[in-house]
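Below: one structure in structure tokens.
The other protein chains are all here in position, but one chain of the complex has been omitted.
Chain nomenclature is as follows: A and B, assigned in order of appearance, with residue numbering initiated at 1 for each chain independently.
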Amino acid sequence: MADDPSDLETRIAAARKKGRGSRTTGKAQASGYGMAVRMAVEMVAALAVSVFLGLWIDGELDTAPLFLVIFLVLGMAAGVINVVRAAGMMTRGSRSGPADGEGDRTRGD
Amino acid sequence: MPQLEFWHFLPQFFWLAVCFVFLYLIMAFVALPRIGRVLTDRKHRIEQDLDGAEKARADAEQARLDYESSLEEARNRARTIIGEAVQQAADEGERQLEALDRETGRELEDAQRAIDEARTAALANLEGVAVEAARLATRRLTGADVSDEDALAALAAVRET
Partner (left out) sequence: MATDSGHNPLDQFAVSPVVEFGIGDLDLAITNSVIWMMAATALVIIFTTVFIGRRNMVPGRMQSLVEISYEFIANMLEDNVGEQGRPFFPFVFTLFMFILFCNMLGMLPYSFTVTSQIVVTFALALVVFIGVTIVGFVKHGLGFFRFFLPHGVPGFLAPLVIPIEILSYLIRPVSLGLRLFANLTAGHTMLKVFAGFVAPLGALWILPGAVPMAAVIGLTFLEFAIAFLQAYVFAVLSCIYLHDAIHMH
């Protein structure tokens, strides 16, 4: 009985825990630059979608600038909401928030 | 921006679809199941090894306990054996002492008896000697010859006085 068997017991338990708890997913902090790029992409995307939809509906209904203006306003609102949600994700550091946004990453965009 | 030239949209899109679908099929039905199998195999193997280690540890622990209990048992047995031996020795001594006592008692009795016998024998002889002495003395003094019976009777009479 050279080795202490109780020591072995703890070592076996440790090995078991190591086998189970291995996670490769880490979380990095978002950098300021990364956040800025992310927001820019989000806003540009919002703008692009709303301009496209506005022009398309205007073209279909022949209502010239009406829907373009409406969609621009709505699109900006949606863009801001997406940005806020993305920012919420970043600061909370979790996915649990609603609709949009992404995991917190350095230079996400 | 060369990316916005429209002519290459369709070919790129088409080949992207081909590549992606092909890659997906290979991943989904060949590569990933294999990797998954390797991983679960290894997980099972590690689990098994750990179980084995755990069992070996338990066995070792059991062996230690067995060893200790058998040691304890041996110690107890030794203790009782020693106790018994001591008891036996004591009993034996006592018995020998008793036997010795009996022996000496018997010898004492024998000796006593021998003494008694010797004494009675001596007393019996004394009577004869006294009768003889009385007879001889009477003859010398009186010149009369006294029979043994008379002498004995006279002796008895004397002794009673």
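The working rule: contacts are C-beta pairs under 8 Å (C-beta built on N, C-alpha and C of every residue); 3 or more make two chains touch, one makes a residue touch a chain.
As the structure is a computational prediction, the values presented were derived from the model and not from experiment.
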**OP:** Quick one: say which of B:30, B:65 or B:133 touches the chain that got left out.
**Re:** B:30
**OP:** For the chain that's not shown, point to the residue among B:12, B:87, B:104 or B:147 touching it.
**Re:** B:12
Original post:
Which positions on subunit B touch the chain that was left off?
Top reply: 1-5, 7-17, 19-20, 22-24, 26-28, 30-32, 34-36, 38-39, 41-42, 45
Subject >> Positions on subunit A where the hidden chain makes contact >> reply: 22-25, 37-38, 41-42, 44-46, 48-50, 53, 71, 74-75, 77-79, 81-82, 95, 98-103, 105-109
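Operating definition for what follows: only the chains that are shown with their structure count from here on.
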Subject >> Distance between the centres, which are taken as Cα means, of subunit B and subunit A, whole angstrom >> reply: 81
**OP:** Mind listing the subunit B positions that touch subunit A in their complex?
**Re:** 43, 46-47, 50, 53-54, 57, 60-61, 64
Subject >> Sites on subunit A touched by subunit B in the complex >> reply: 1, 5, 8-9, 12, 15-16, 19
